[in-house]
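Sharing a structure below in C-alpha cells format, with a few things to ask.
Only one protein chain is missing; all other protein chains are in place.
Chain nomenclature is as follows: A, B and C, assigned in order of appearance, with residue numbering initiated at 1 for each chain independently.
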Amino acid sequence: MPVLLEAENLARSFTLGRKGLFRPARQFNAVDGVSLSVNRGETLGIVGESGCGKSTLSRLLLGLLPPSQGSVMLDGAETTDVTPEEWRRLRQRMQLVFQDAAGSLDPRLTIRAQVEEPLRIHGLPLEMADTALDAVGLGGAMSARYPHEMSGGQLQRVIIARALVMKPEFLVLDEPVSALDVSIQAQIVNLLRDLQRELGLTYVFVSHDLGIVRHVSDRVAVMYLGRIVETAPKAEFYAKPLHPYSQLLLNSVPVPDPTRRKRARIVPGDPPNPADPPSGCRFHPRCPLATKLCREQAPELRDFGGRQAACHMIETARVAPKRAAVPTPDARQEEEVFA
Amino acid sequence: MTWLPVRLARAALTMWLVVTFVFVVLRLTGDPAAILLPDDIDAQTLAFYREKWGLADPLWQQYLKYWAGLLHGDFGISFRNDMDAFALVWERVPKTALLGGTALGIALFIGIPAGILAAIWKDSWIDRTIMTSAVFGFSMPNFFLGILLILAFSLRLRWLPSSGSGTWAHLVLPAITLGTGFAAQIARYSRSSMIEVLSRAYMRTASSKGTGPVRRVALHAIPNAAVPVVTVLGIQVGQLLGWAVVTETVFAWPGIGRLLTHSVALRDLAVVQCIMILLALTMVTSNMIVDILYGWLDPRVRVGAGTAQK
Amino acid sequence: MVLTVENLEITIDRPGRAPVRPVRDVSLSVAPGETLALVGESGCGKSMTCLALAGLLPRRGRISAGAVQLEGTDLARLPARQARQLRRKSVASVFQDATGGLNPVRTVGWQIAEALRLRKGLTRLEARAEAIRLMGMVGLPDPERRAREFPHQFSGGMNQRAMIALAVAGNPRLLIADEATTALDVTLQAQILDLIGELRDRLGMAVLFVTHDLGVVAQTADKVAVMYAGRVVEANNVRALFAAPRHPYTRGLMSALPRPDADEERLATIAGHVPPIDKLPSGCAFAPRCAEAHAICTSAAPAFTGSAACHNLAAGA
C-alpha cells in the first residue's frame, strides 16, 4: 500500500506560565521527535495515557499547530512550509474529528449550517451537505436542529459529517468516542468503519482505550511522554508487545472476563511530569528492566522484523524472559487464571 | 516566597511610571512655571521661579531633580495659599483615612455576612431580599444618597449634622453614604464566590466526613470563598477613594477629596500632582497587601508548584 | 449484610414542574469483605443511588420509598440527625474527581485528621498521627512530609490515594466508590483498584463500586447489579453474569464492548438511546430499544424474577 502521510521527526514545545519577571519561561516538549507513516486506506491507532502528547501530535499532523521542528508530507508533498492559502486547500483533503463534539460546534448554527460551513468556506455547492448528513444518519428534519437539542452520540455524528463533507482522504480522529456510553460508542465505531470501507478513507485513530484501538486499527503506535516507544501491526502488538511500557499498559487494562483476573501487576509510580522528563529512556523510573544504560541514554526506535520499539533491553529480555520482572504474555496467561 | 521580590519590583515599576507620567504631562502642557504659578504673575517673578526650580537645565537633570525632590517630600508650592503642597495634603490625610476606613468597615461588616447568607440560602426569600437590596444599593449614586440622608436626618429629623467633621456624629452620614455602594458590591461578590465554592466537590467530601453545617461553612467554604473576594477588594479600595471625593464634597468633609476638587477647579497643579502620587502610592500599597493576603489565604500561590508532581 | 437496600425510590422535586424519580424500586445487598458493582450507562441512576446511600442527595432530592438497612438500622426511617451520625461512623465515599474533592486551602494531613476527629473523636494530636499512618497505608511515600502538603502539590493518582485514606479513616463498614477510577489512566487505575481490594480485605469493609466499565467490574466485583433508566434490570454474582447475561440490555452492553483481549469483526449495537428520566416510556423502559420486545413489554413493567427483570424471562421460566 502506498504511503499517504508521513511525519518526520516532529516536535512541538510549549512555554509554561512564566514564574516571575526575571526568570526565563520554561519550555516543555509535548511532542518530541515523532516519525510515523500512514498508508492509504489503513487505520493507524495511536495509544497513550493522558499527557503523552497524542492530542498535540494529532494537531501537528493536520497543521493546526505549527511544529517546532520536523515536517509532515501528504502524498509526498511537503505541508510544513506552505502558505496559509495552500493550507486551506489542503484542508479539503485532511480533517480532524474532535473529542469534544459539543464544544467544537457553534451553538448558534443549525446542524445543517454547520455541515454546510466547509462548503461555504471553499465555495463548493451546498447540496454536498445532504450526502454527508445522510451518510451519518442525520438527514431530513434532524438537520434543522441546534446542537443543544441533540445527544452526545448525535453530535459526534454531526462533526463526522462536517469532516466528511468535502470528501477528504485522511481523517485524524482524536478520542472520537471516549465521551460516549458503550452502546452509543459501538454505533459510532461501526459508522466510522463503514465509512472507511465505502469511501476508502485513511484514519489516524487517537485513543487511550486499548479495547477500541484493537477493534479499529490495522497498526498501533504507543506514545509515552511525547515519544513513540513502539509501533507494530495490530495482531502482533496485542499478541506480544515488545516494549516494557506496552506490556505493562496492556496488562493494566481490565479485561471484561471475571475468570481471567489479573494479579496485581502494576506499573509502579506515577507518570512523570511531562515538563520535566527523566533522563535517558523516559520510562526508566517505572521500568522493571531499567539499567544504567537506560538511565543515561535515550533509546532509538529500532526495527524488529516489521515492528519497531525504542528500548535497550528487548534482546536481553528475550533471552531470559523468566528472569525479568515482567513475564512474557504467554507466561502471564497461566499465572493469571484465578483459581 | 519567590513572588515577593517580583511584587516589589512591579510596585516600584508602577510608581516610576506614575511619577514619570506626571512629570511628562507637566512638561507637555506648557511651561511648568507658568502652570504651577498663578496666571497673573509678572515676567520677572516667572523668570525667578524658573531659575529657582531649575527649569533652564537639560531635561534629564530636571527629571532627576524632580525625583530627588519627591523623595524628600518636596512636591512644590501651592500657589493658592502659598504653602508647601505636601504639608497641605498631609494635613488632610487623617480625615480621609477616617472616612474611608469607616466606610470600608461598614461595607465589609454588612457586605460579607449578607453575601454568605444569601449564598447559603440561595433562591430563598433571604437571598432575594439581600440581592434586591444590593441592586438598589449599588445603583444609588453616592451624591444622591448623601443628599437624601441630609434631607431626612439633618433637615427633617435634625438628628445628625449635615456637614463638617468635628465629632463622631459628623462621621455617621458620610460613612453610610460611602459605605452603602461598597457593601452592595461586596455582598454580590461574596455571594457568587460562595455559591461557586459550595458547589465544589470538596464540599461534598466534607459532608461525607460528617461535618456539621456550621463547621462546613466556617472551615471549608469561607477560606476558599475569601480568595476572590480579597482580590476584588484590592481594586475596590481605589474606587472607594474615587467616590470619597464626591462624598466629601456633599458633606463638606475636609479631606483630600475636597481639597482635590478645589485644587482642580483652581488648577492648583502642585497640590493635584502631590495627591496623584500619594494616591498611586496608596494603590500600590493596597495591592501589595492584597497580594500578601492572597498568598496567605491560598496555598497554591504561597507554595508554588515547585514540589508538585504534575 | 452490611447494607441491604429494599425497593429504594428517589424523588427529585422541581419547582414549577412535575417531580422526577431517577431511581425506582432498587434492591441491593453487600456483605462484609464483599464488592458489589453497580453498572450502567450515564443517567441510569447509579450515582443518584450512591448519593442517597451516603446521605448526599441534592437539596431537592429525597428517598421517597423503600428501606436502606445499614447493619440492621433503617436509615430512611431514622430522624435526619441520627441518620447523619450513623453514616458518619459507618459509611465513607470516594468519588471520581479526587483533586477537586480535596479542599485546596487545607493540608492533606489536616483533611484526613478532620475525618478521624469527627468519626472517632480523636484529639488533634492522635488524629494527626493516625492520619500519617493511614497515608502510609494507602501507599503515599514519605507520609510525614506529605501530610503537610496541599492537594495541588500531589499528582492525580496521589490525590486519589489521599481520598481513599480519608474514606477509610475510622474504619467505615461500607465504602462507596463512585466512578473512583474513571478519570485515571489505566496504569493508575490498576493501582487504585488493587489498593481498594486490599483495604477491603484488610479492614473487612463492604464495597459498593459504581462504574460504567465492564472490564473494571469483571476484575473487581463479587456481585453485579446492572441498572437501566433507574431500575436494576439484572443482578447476579459476577461469574454467572458474565458467563450468561440474561437481560437483553446486559447482553447488548457486553457485545457492544470492544474487547482488549479478543478481536471481533463488528460490534453489536443497541439502537436508539437512553430515554431522559422525565420522559420514560410506559412498561419496560428498555422496550423501545429491545429487539425481543412484545406487546406486553410496552404496557407493563416487568417484575424482578430470578436474576433479571424481563417479561421474556418470566414467561420462559
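Convention: contacts are C-beta pairs under 8 Å (C-beta built on N, C-alpha and C of every residue); 3 or more make two chains touch, one makes a residue touch a chain.
Please note the rule applied: contacts and distances are computed from a predicted model.
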Completion exercise
Matching the hidden chain's UniProt record against "NADH-quinone oxidoreductase subunit M", "Dihydroorotate dehydrogenase", "Dipeptide transport system permease DppC" or "Hydantoin utilization protein B" returns "Dipeptide transport system permease DppC"
Completion exercise
Touch with the missing chain holds, among A:L64, A:A77, A:L199 or A:A239, for A:L64
Fill in the blank from the handout: From A:L60, A:L105 or A:A310, the answer for touching the chain not displayed is A:L105
Handout entry: Interface with the unshown chain - residue positions in chain A
Key = 62, 64, 84, 87-89, 91-92, 95-96, 98, 100, 103-110, 112-113, 117-118, 121-122, 144-146, 148-149, 159, 162, 166
Exercise for the section: With the missing chain put back, which residues of chain B would touch it? List them for me. Expected result: 14, 17, 25-26, 29, 135-136, 138-144, 147-148, 150-151, 155, 234-235, 238-239, 241-243, 245-246, 249-250, 260-261, 263-265, 267-269, 272-273, 275-276, 279-280, 283, 287
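Methods note: only the chains that are shown with their structure count from here on.
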Handout entry: Greatest separation from chain A - chain, by CA centre
Key = B
Practice task
Determine the centre-to-centre distance between chain A and chain B, using the mean Cα coordinates as centres, and give it in whole Å.
Solution key: 53
Handout entry: Cα-centroid distance, chain A relative to chain C, in whole angstrom
Key = 31
Problem - Contacts with two or more other chains, residues of chain A listed in rising order - result: 270
Handout entry: Residues of chain C touching at least two other chains
Key = 155, 158
Exercise for the section: Could you pull out which chain C residues touch chain A in their complex? Expected result: 41-42, 155, 157-158, 185-191, 193-194, 212-221, 238-239, 242-243, 252-254, 256-261, 263-264, 266-270, 273-274
Handout entry: Interfacial residue positions of chain A with respect to chain C in the complex
Key = 49-50, 151, 153, 181-187, 189-190, 193, 208-212, 214-216, 235, 238, 248-262, 264, 266-267, 270-271
Practice task
Could you pull out which chain C residues touch chain B in their complex?
Solution key: 54-56, 84-85, 87-89, 91-93, 95, 97, 100-107, 111, 114-115, 118-119, 149-150, 152-156, 158, 163, 166-167
